[in-house]
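Part of the complex only, each chain left as placed.
Chain IDs A and B follow the sequence of writing; residue 1 opens each chain.
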Amino acid sequence: MEKCPRIELSENGPEFSRLVAGVWKWGEWGHNFSPVQVSELIKDSVEAGITTFDHADIYGDYTDEALFGKAFELTGFNRDDIELVSKCGIKMVSPNRPDHSIKSYDYSEGHIVKSVERSLQNLKTDYLDLLLLHRPSPLMDPHIIAGAFNKLKHEGKVINFGVSNFTPSQFSMLNSVFPLVTNQVQISPLHLDCLTDGTLDQCIEKKIKPMAWSPLGSSGMFSEDLSDPRTARVKDRITKIAEKYKVGIDVIILAWHLKHPSGILPVLGTGKGSRLRNALKAFQIDLSNEEWFDVYSASLGQDIP
Amino acid sequence: MEKCPRIELSENGPEFSRLVAGVWKWGEWGHNFSPVQVSELIKDSVEAGITTFDHADIYGDYTDEALFGKAFELTGFNRDDIELVSKCGIKMVSPNRPDHSIKSYDYSEGHIVKSVERSLQNLKTDYLDLLLLHRPSPLMDPHIIAGAFNKLKHEGKVINFGVSNFTPSQFSMLNSVFPLVTNQVQISPLHLDCLTDGTLDQCIEKKIKPMAWSPLGSSGMFSEDLSDPRTARVKDRITKIAEKYKVGIDVIILAWHLKHPSGILPVLGTGKGSRLRNALKAFQIDLSNEEWFDVYSASLGQDIP
């Protein structure tokens, strides 16, 4: 079997698998997998060359990292067979965090460091390949954040740093103090904002690769309910293209991402090993310009100008 | 009594009191104070360490600067006991400017220089510590403006220069030609735009401090009329926090500003010396992250994402 290609996020690394396995639905927020089940998924993923796993402290109400940590031990893999991404900064109201009375963000040095140390403990590892600030906070101080990043880097606890859901001005503010290697944002045929609001322009200009969460557009196009006319239009076009290439619509959507010149790394949310393997077909499909714009225009609801 | 702390607006100054006394309602547009009354307010303010006064040529229909000038003579203070900010560029329709037939902006060298010279004459002083362009004009030419600034600086008439109500791109355009030390913008729990539209990100990245006008959110939260649901929500949260700390809601709102990492200088619009003194309590209050976001989320009308 062909393996998933690899890609450098920035000129100074890290190197990730081009497709990333997103963990957020594997635990309490979705499939409620056992450690054994997760270990099978990890094996399927790594065998497909999808070696990069996307976590956040909060996934599964603060429990997914520990689930993954137990499961990874069962795989017998070495730590450097995979790359681990995690995130910090959101304080959710959760039974597992009884001291949180409302949802807030916290980018104090103390919280960033403590959150990472807890992620390492739960993941049973010594380091993260990449730490992301999960959401931009109106209260974030880039100098304090850079202090935390430098400490974590110096101690070997985190190798690379990035952000998620940042606007271009927020990215620029932090990047002017500490070099960031990615901005993980929402992109899909149903979420086009980042293609025109400057987010991907900035990634290209700064020579970093974006990661895309919910690259398939949440579950919209995969449900029976097509009452939203935009979803119906887009699914119709993608289905026609999928029939031409004899693949599923998920493969066409991934090929649509791969055609973007910014070098998007789609984060796949699936909990099925077969779907992860199947996703590799996207690398065999080179959509034409017209096919790409057919999907884009369907999403706009009108021809491009 | 504790004095108001001081803060540098940029690496090259000026140093201002962290809270600024705004003069705009002291004259014809509000309280109609006499020179003696204004002199008492100035004394109260300076005794509290609030030594920076925020003017504009147009305040009081072009009369507040002269009122202040007379009042300041009565205080017996020296010029360097205080810092004076003024603004130029708006041409209002006013009985005091019969040649203005419609409202317009004028950033010609002639108008900027003449406006400053008139401000100096009215304020009975030799120099402004800071001159602000009051509103961005679609017709402003940064090279012409820089010419006027250089002339005023060379002649010792203005020490520092900044802008007010500028977007990031407008700021960048002028700052690329002449170094600016602040952007005075509208910020309050009811006016959050600058926290996410790049304005405060730019201040942090460029290492300058923003000033906030109407920091208390105009009179909305201080009136009996709470028919606007957003105002009612925000006031409710702030009131609960104020009860906890045993201070007025104005103090909590100022503490909310002070917690922002950009180093906001709130411009207080009050005409009461007791309120100016009372505002200093904000420096004793260190809001928790959760308290800050409680106010923020109430203003958004929903949890942060």
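Quick note on the criterion: a contact is a pair of C-beta atoms (placed from the backbone, for glycine too) under 8 Å apart; a residue touches a chain by one contact, two chains touch by 3 or more.
It should be emphasised that the depicted structure is a prediction, and the values quoted were computed from it without experimental measurement.
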{"item": "Total identical subunits in the assembly as filed, 2 in place", "value": "3"}
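In the analysis below, only the chains that are shown with their structure count from here on.
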{"item": "Angular offset of chain A relative to chain B [C-alpha, multiple of 5 degrees]", "value": "120"}
{"item": "Gap in Å, rounded to a whole number, between the CA centres of chain B and chain A", "value": "42"}
{"item": "Parts of chain B lying in touch with chain A, wherever the complex brings them together", "value": "168, 192, 195-198, 200-202, 204-205, 259-261, 289-290, 292-294, 296-297, 303-305"}
{"item": "Interface residues, chain A side, partner chain B - complex", "value": "91, 100-106, 108, 135-136, 138-142, 144, 165, 167-170, 172-173, 176"}
